[in-house]
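Only a single protein chain was left out; the remaining protein chains are all shown in position.
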Amino acid sequence: MPIPEYYITLATLVGIYGVAALGLNITMGWAGQVNLGQAGFLGIGAMTSAILTAKLGLPVGLGIAAAALSALVVGAVMGLVSIRLREDFLAITTIAFNFLVVYIFEYYDVFGGSYGISNIPRPSIGGYELRGASYMLLTWGILALLVLLALRIQRSWMGLAFNLVRDDEQLASAVGVDVRRMKVLAFAIGAMYGGVAGALSAHFKGYIVFSDFEFPYSIAILTMSILGGLDSIAGAILGSFIVVVSPEVFRPLMQYRRVMYGVLIVVVVFFAPRGLLGKNAVARRLLERMLAGYGLGPGGKKKGEGG
Amino acid sequence: MLRLENVSKHFGGVRALDGVSLSLREGRITGIIGPNGAGKTTLLRVMAGFYKPTRGRVYYRDRDVTSLGPHERARLGIALTFQIPRAPPEFTVGQLVQAAVGKAMYRGTALLAERDREEVWDRVHRVLERVGLSDYAEREASQLPLGLQKRLELARALALEPRVLLLDEPSAGMSPEEARELAGLVRDLNEREGLTIAIVEHNVPLATGLSHYMYVLHYGRLLSEGEPGEVLRDPRVIEAYLGAGYARG
Partner (left out) sequence: MAEIVLQVVDGLAIGSIYAGIALGLTLVYGLLRILHIAHAGVYVVGAYTAYMVYGATGSPLASMASAMASSALLGFLINRLFYKPLLDQPRYVPLMVSIALFIIMEELVANVFGHYPKGFHVDFLSRDIGLAGATVNTRKIVVFAIVLAATLLTWALTTKTRLGVASQAAAQDAETAMTLGVRIPLIIDFNFLLGSALAGLAGFLYGYYYGVISPFMGGVVAYKGLVVIVLGGFGSVMGAYLGGIILGLVEQVMTALYPDILPREAYAFIALIALLLFRPYGIFGRREMA
């Protein structure tokens, strides 16, 4: 039985935003560097891939790789900026970054100006064009790869170094961690995830325009991260699912949908500031207790859970 | 081993250190004492790289390390314990020591190496045993009583396998008994493992009992130096302490 197109679209979007939210978790949740401009990195990735493929005719795979790279580089620059700034200044600067990126997209023709870029090709393998369910599988495949990378980071010295930088910079440097380098890395890696997500959305929709990357999208991605739990990999995907699906759930409320979205954020942040699957979160503890009941609980606890 | 040459450190208009020259001799315990606000902690932090001196140079084994950051000095083998223990919530005692065991892993491709390996945790447990924290590896560090957190500070420093150990008020907040144990441990580290140690202490008897050589700071300047006995007989030192600390107490 074929799955309706509508569900495939939703599942693809959950995958794309899952990638974006996961990147934000790395920058903000693990390394503690506030980033309120993740949509800007999506934009950089999307524009890079769209220009390379739609305008220059390069293959989509190359476009996505270039998207990752360009976002990584710009992210590293933001990371360098973050070294000089603390909390609120950094928060405002990342907001400013998002606004600026969008203004540049809007004002310069390379990025399609106010008309955007259309006819962005879909990827194809051996002459078979990926669309619908196969594009969804591609999205989730890339998400899976990026989850593996995130897991690797979480269990490595980098993961520990990120957590130390987040919680106590002096302590981090006292044990040999180069705090500045970690901030740059955390920003660059998180931005790279954003760039990949942007490229995936560009090839999914076939058309992008500056307003697709405006600041409210950064807030939506941040909402996903916080909803799921800023320090949880699974949480990023769950958060993406909830935020992508909620407009559909709120659809009967018609014009009050965006109001409900605001209410959702307030309710979540008020009652579960650590997110649904974050450390010590209610849902996580319930889940662990259930799993433990079946003898499946996390056994390696004595070696300390990863960030 | 570690040498300061004419070091000054100013914070805004305040001169925390003013032209201090001193050296930590290899394999010795050097005590640094002085009344409140004398600049003792600032001095240790300049040695460890947390503060850049406003003027003057810092040498480590005849190499100028003035421009190196704290993480680079930690990797070179200069370990600092903080006066107020650093134990962020959600870290276990073991994880904090593990963080220091990994000092060489925070660069290049080593960054992505798996950190929960048997040999890493063996080292963690050896260090914890050394300071008597074996039973606490899985406890959340911030929940421990202050005395144990102070030991954790020492454990984290030792996990760096340092050549120079800088102890900032290690006995503050400890009971007399704990302080005695600590003194034994510090002496042991020096005698058996040949560690070069600098100790900043409020507890003057503890510092004089441990040190081979002492420096006395007063208002950011070096007031006196010498063997512990000499220093304590120095009339300038007696006056500084009587004037500043003991008279009120």
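In this document, chain identifiers A and B correspond to the written order of the chains, with residue numbering beginning at 1 in each.
Just so it is clear, a residue touches a chain if its C-beta (ideal position, glycine included) is under 8 Å from a C-beta of that chain, and two chains touch if they have at least 3 such contacts.
Owing to the predicted nature of the structure, the values given are computational and were not obtained by experimental measurement.
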Displayed chains contacting the withheld chain: A
Touching residue (missing chain; options A:L100, A:I125, A:L145 or A:V249): A:L100
Absent-chain interface as seen on subunit A, which is shown: 28, 34, 81, 84-89, 91-93, 95-97, 99-100, 103-104, 106-107, 215-216, 219, 222-223, 226, 255-256, 258-259, 261-263, 265-266, 269-270, 273
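Note that in this section only the chains that are shown with their structure count from here on.
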Subunit B-touching residues of subunit A, taken from the complex the two chains share: 152-153, 155-161, 163-164, 167-168, 170-179, 181-182, 185, 279, 300-304, 306
Parts of subunit B lying in touch with subunit A, wherever the complex brings them together: 48-50, 69-72, 74-75, 79-80, 82, 86, 88-92, 94-96, 98-100, 102-107, 110-116, 121, 137-138, 156, 159-160
